[in-house]
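Here the complex is missing a single protein chain, while all its other protein chains stay put.
After this line comes chain A, so read on.
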Amino acid sequence: MVENTFQGVTITMKHLKLAIALAALGCGTAAYAQDDFSAQLKARQGQFRIMAINLGILGGMAQGKTEYNAEAAQAAADTLVAVSMIQQAPMWPAGSDDMSIEGTRAQTTIWEQNDDFLSKWADFGTAAKAIQASAAGGQEALGPLMGQVGGACKACHDTHRAPAN
């Protein structure tokens, strides 16, 4: 349960939605403040980090590395769905690709093939909802569902993310 508390405060969906709303506000104000896009980079990289942390909770249970806990699995899956609902457009302004600025692996294909990018993001949402529907139903279901989420991650990274430097 440690994963779901921050300094003793349990993170609920309400808190998460508030945080997302605040983050979205932050993006809006930063957009005209500077053009190194550091706020957008932090926001979009942060959302992927939130995804990874919660996938880690589910993946640990799927692999049997950590004990299955229905409540923790549900909270992690709910968080994935919450991330999938963050609107993406404000975090991906034109010119924030890896050819234009430092600190990102976002390839220009995100803008050149934006429909493909957004459809792959939508696929992540579909996979997140599937895991949300079954996360509390036992450890056995997690493996295949993780595979579906992982497939969505890879499908997008295949085209749109540059290798690490």
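Everything that follows uses one rule, which is that contacts are C-beta pairs under 8 Å (C-beta built on N, C-alpha and C of every residue); 3 or more make two chains touch, one makes a residue touch a chain; residues count from 1.
By our rule, contacts and distances are computed from a predicted model.
Undergrad: Can you tell which of "3-isopropylmalate dehydratase large subunit", "Potassium-transporting ATPase potassium-binding subunit", "4Fe-4S dicluster domain-containing protein" or "Diacylglycerol kinase" UniProt lists for the chain that's not drawn?
TA: UniProt protein name of the non-displayed chain: "Diacylglycerol kinase".
Undergrad: Which residue, A:E67, A:D115 or A:D158, contacts the hidden chain when the whole complex is considered?
TA: Of these options, the touching residue for the absent chain is A:D158.
Undergrad: Which one touches the absent chain: A:Q63, A:S100 or A:T126?
TA: Checking the options A:Q63, A:S100 or A:T126, the one contacting the hidden chain is A:Q63.
Undergrad: List the residues of chain A that touch the chain left out of this view.
TA: The missing chain touches chain A at positions 48, 51-53, 55-56, 59, 63, 98, 105, 146-147, 150-151, 153-155, 157-158, 161-165.
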